[in-house]
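This is the structure I have questions about; it appears just below.
With one protein chain held back, the other chains of the complex are shown just where they sit.
Coming up: chain A.
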């Protein structure tokens, strides 16, 4: 699955909001241009109703829907579908540069767990990533829901899953100097909210993970627990605070960062398929 890094560069270094999507009914790849036109008309109609993002200046929303053949895990996965919304101001028609305002990507990276159990007319693209204003997300989402009878849900990431992510990503081999591994905890039951940020030198984190992981390429819950317990014990030794009693809300590594509200940043092209595979798995378990 050698994905061309140029084609996936748009995924990197952006904050993506994650959703799980149930299978799309009667979605036909040959009709992508039609869908773009229909979605564009829908958005224009929504704006007429006064649900517009911008009021005043007449702005055209241009919709493009494309298929990304390489962005998939195996042959059994559906190729990713990218929806792009651009703003074209009618005022300056000579300067025809469209400003990209919103991106939405449907994808499936090794999503066999879902696709193998689904009847013929359905297309499985369980992971939906959006970048841009929430108002556009809601319009695009409504149109897809009406047209393909699917259901979108924000993908929340539990502290348990976040600890898997930080253990996996901290252990990734990186050629360049990496940024620190950071864990952010939120302390409950206080009158004023308190956040604790715990930053670890990436080499130390990788060294720790290497001593914990027994089989390369395989990760068990026990290994993740040991890794996290070491980090908690170290912190407790210095600050007398039990981080294990706080809520892990965000993890950050040079590979990717993830927040419990379902917001991720993908930072490293080499590990992109791995991260998308993990996110696809989370999306599928939220659907089932």
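Note that in this section contacts are C-beta pairs under 8 Å (C-beta built on N, C-alpha and C of every residue); 3 or more make two chains touch, one makes a residue touch a chain; residues count from 1.
We adopt the following convention: contacts and distances are computed from a predicted model.
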item: Missing subunit (named according to UniProt) among the choices "2-(3-amino-3-carboxypropyl)histidine synthase subunit 2", "Phospholipid/glycerol acyltransferase domain-containing protein", "Enhanced ethylene response protein 5" or "Centromere protein M"; value: "Centromere protein M"
item: Identified contact with the non-displayed chain, of A:124, A:167, A:212 or A:260; value: A:260
item: Touching the absent chain when the full complex is considered, from A:194, A:207 or A:245; value: A:245
item: Omitted-chain contact residue, chosen from A:38, A:133 or A:156; value: A:156
item: Chain A, residues in touch with the chain not shown (by the definition above); value: 156-160, 163, 188, 221, 228, 232, 242, 244-248, 260
